[in-house]
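Please read through the structure below; I'll follow up with questions.
All protein chains but one are shown in place.
Take a look at chain A:
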Amino acid sequence: MAFMEADLRFALLLAIFFIVSASRSTSLPNKESLGIDPQDLGYYKSNVIKCKDGSKKITKQQLNDEFCDCPDGTDEPGTSACPEGKFYCQNVGHIPIKIFSSRVNDAICDCCDGSDEYRSNANCPNTCWEAGKAARGKLKKKIETFKEGVVLRKVEIEKANQAYAKDEADLAKLKSDEKMLKDLVQKLKEQKEVIDKLEEERLKKEQDEKTLREEKEKSMEEATEMGETQHDGAVNNKQDESIDSHDIAVESGNDNRDDREAASSQAVEQYIGEDLDDGDVSEIADTSPYESPKQDKGDSSTSEELSREELGRLVASRWTGESADQKTDNIGNVEEEHMDIDPLVTNEHKVSPSETEEDGAKYNDDDDSYEDDKDEDFEEDHADSDGSYITDEYENPDPADTTVGSSSSWLDKIQLTVQNVLQAFNFFKTPVNVSDAVHIRKEYDDTSSKLSKLQSRVSSLTEKLKHDFGNEKEFYLFYDQCFESKQNKYVYKICPFKQASQVEGYGNTRLGSWDKFEESYRVMAFSGGEKCWNGPDRSLKVRLRCGLKNEISDVDEPSRCEYTAFMSTPSLCVEEKLKELEKKLDQMNTRETQNRDEL
């Protein structure tokens, strides 16, 4: 066994040696094939070659003669003479690629076989074998993930479709229940109105009698007890009040300025504190937390009113668009940015998020230039728990009440009760039996509250089912889930079909509400988040890629307030893509064996 391995290694070394020496020995490459894709060789066979843009015809001598005859680059695939040309590197042992003609003989190694630097001083060793091996290894690993992912995806889709069917059925059931319950409520309502009317009449009668009686008594009392005391008291009160309030006004007048200054300077400091780099933490440690300033200083404030430091910060904030300006310039902005917290989000935030483990590693395919397609939809398997959790229960705080599963029993019960109540009630009995009336009212209230709950359930379910969940409803289960990722001091919370936010301590910034899928379900777009000062509304795009867990990573802000993130999910592990990858691997392997055979 050990001998075999050594033997193989030797063979490899030998092969590399041959390739390297082969590429060296052809230091004057064949003009007729230089930089040409083998599939294209036929085009260049004849003695007269047409420029592909039809501009003219050239002779074979003009092929790769370091002079651009065809402006489209047809005649110079192997040189840098035509700006629009492409050079084909064979890269034996690895994947062939086409590079821009601007790379040919520029003293930088671009092809792993070094073939692009046939006439420069650059020493480009052939690295195709190693690179090819690594690439194949990587591709294999990726295929494994895809294979597993495809299975997971099928399971997910099945679950999703079951859930979808169930939700649809539930909705239908709920709708019929709703209709029934509506009828009951209607009946009870009519009943209640009758009772109410009778009751009202009775009460009115009683009231009238009572009033009459009281008026009589009152007129007798007033005649005797009218006096001056009442009048004096009123005057005194008024005087005291005015003196007091005057004092207060004077005092607060004195305090006002200090308060204002203190508040606003605190505010300024706090704001700047937020903007300072980590290195500056010490400076802001002793500043007090931000309180809403009492006075709007306005932009017209002269330097005299501001401390020199405040002035500096204020001016700086024009360029930075940061908060010193918001503070002293525009209270409206401050409120918008810091006080307007979406109640929905706030509610959700109370839910303690499940533990997320941040794994810094990410699939970095980009520096592998041999992957012609960027594998955005692939994420290597992470063993860690994902940062997702189900939100369903929090949105339906009273599930027992209206959940479809138990509906028959509770609805039957209600029906029964109502019927009993209605039967027990004697319409023709006057005056109304008090206990019956109470009963009816209670029943009406209960039933209509149940109806409204049921209606809200119907509407939320209808709302849910309206969404586009993908071609195979593969994203259906995302609806009731949120995904989290912790990056430095922020936790990013992404709830597909709902909203996304950035949480820092108790602060919550809305990055956007669900907008749509983009690029055929490869990107989840959230838009219309909190407005950025001097910038756009915040927005987020989550790029999906194949992975075995639902997991958010690499949240970034490439442009101010325009966020991006990656999410790995089995939902993107599509079978076609797997087949494509397998085909690619096959090709790579075939090439490899071919190359070996050629040796």
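Simple rule for what comes next: a contact is a pair of C-beta atoms (placed from the backbone, for glycine too) under 8 Å apart; a residue touches a chain by one contact, two chains touch by 3 or more; residues count from 1.
Note that contacts and distances are computed from a predicted model.
Asker: Would you kindly match the missing chain to its UniProt protein name, picking from "UBC core domain-containing protein", "Exocyst subunit Exo70 family protein", "Probable glucan 1,3-alpha-glucosidase" or "ADP-ribosylation factor-like protein 3"?
Answerer: The correct option from "UBC core domain-containing protein", "Exocyst subunit Exo70 family protein", "Probable glucan 1,3-alpha-glucosidase" or "ADP-ribosylation factor-like protein 3" is "Probable glucan 1,3-alpha-glucosidase", the UniProt name of the unshown chain.
Asker: Taking the full complex into account, find the residue in A:41, A:151, A:203 or A:315 that is in contact with the omitted chain.
Answerer: Per the contact definition at the top, the residue touching the missing chain is A:315.
Asker: Among the options A:159, A:204, A:218 or A:560, which residue touches the chain absent from this view?
Answerer: Answering carefully, the residue with contact to the hidden chain is A:560.
Asker: Which parts of chain A are in contact with the chain that was left out?
Answerer: Looking at chain A, the ones touching the missing chain are residues 53, 55-56, 65-68, 71-73, 80-84, 100, 102-103, 106-108, 276-280, 283, 302-305, 308-316, 318-321, 366, 532, 534-536, 558-560, 562.
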